[in-house]
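Structure first, commentary second.
With one protein chain removed, the remaining protein chains of the complex are shown where they sit.
== chain A ==
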Amino acid sequence: MKALAARRHHRAAPVVLLLLALLVTGGVYAVLAPSPAQAETASTADIETGKKLFQANCATCHGPNAEGTAEAPSLVGVGAAAVDFQVSTGRMPMQMNGPQAMAKPPQMDEEQTAALAAYVASLGAGPAIPTDEQVDPALGDPAHGMALFRTNCSMCHNAVGAGGALSEGKWAPPLTDVSPRNIYQAMLTGPQSMPVFNDANITPEDKRDIIAFLDEQRDGSAGGISLGSLGPVSEGLWAWVVGLGLLIAGAVWIGAKSS
């Protein structure tokens, strides 16, 4: 029963944190977050705002009409989902030239993001932003999600999504505090080195199952402190530091007592 209470407690935590983050960065609008469905039925006004924002922030790399340049790919047909993912996780506008565009605190608020998404979506048909229902972890089956995650994602993201290394300084980030919407979009659009998992590959229901599985991981481990869920290496390190450390400290202490 205690575990159940703890679970409820935990489930709320990321949402609260997310809301707080949005509050800080996006101001009051964050609270009244526009439902993603709005993006599909974007008004021409939105598209206009989006275009202006795009020209100011993105055109240097992606070209004035998002047709792409030598530096960055064309965004025609990448869809609203790709823009929402890239901008709301702070990856775009890209800043540093590294092996991989870094996620950072988002620079656009919810409304600006939606406008940008609407603009890019208007350039060519692409995957849309998922609805709240599509990404609701409570509606998914974590057991099926785990099986899918194990075969499709764990080789890059670790068995429970704690993250892992790829070649040449690239890495698959930990999924511990990515929002359900972003998880869905990542699968749908395959950012950078990540493959695209389209709806034929992993159906929308399957995607929700994966979200449910990842959500379950946030409840913590039944066994105690999770030690980062990194597996045997971190366990070995702790065995030396805590285990052997305490034993030797104890031995020195007992030795000092006797003589």
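Note that in this section a contact is a pair of C-beta atoms (placed from the backbone, for glycine too) under 8 Å apart; a residue touches a chain by one contact, two chains touch by 3 or more; residues count from 1.
Rule of thumb we're sticking to: contacts and distances are computed from a predicted model.
Engineer: As a check of understanding, state which of "FAD-binding protein", "Molybdopterin dehydrogenase", "Carbohydrate ABC transporter membrane protein 1 (CUT1 family)" or "Cytochrome bc1 complex cytochrome b subunit" is the UniProt name of the chain not shown.
Structural biologist: Record says "Cytochrome bc1 complex cytochrome b subunit".
Engineer: Looking beyond the chains shown, say which of A:131, A:179, A:193 or A:229 touches the absent one.
Structural biologist: A:229
Engineer: Considering the whole complex, which of A:121, A:160 or A:178 touches the chain not shown?
Structural biologist: Checking the options A:121, A:160 or A:178, the one contacting the hidden chain is A:160.
Engineer: Among A:101, A:146 or A:211, which residue is in touch with the absent chain?
Structural biologist: Residue touching the absent chain, from the options given: A:146.
Engineer: On chain A, what residues meet the omitted chain?
Structural biologist: On the side of chain A, residues 99, 142-143, 145-147, 150-151, 154-160, 162-169, 171-172, 213, 216-217, 221-227, 229-240, 242-244, 246-248, 250-252, 254-255, 258-259 touch the unshown chain.
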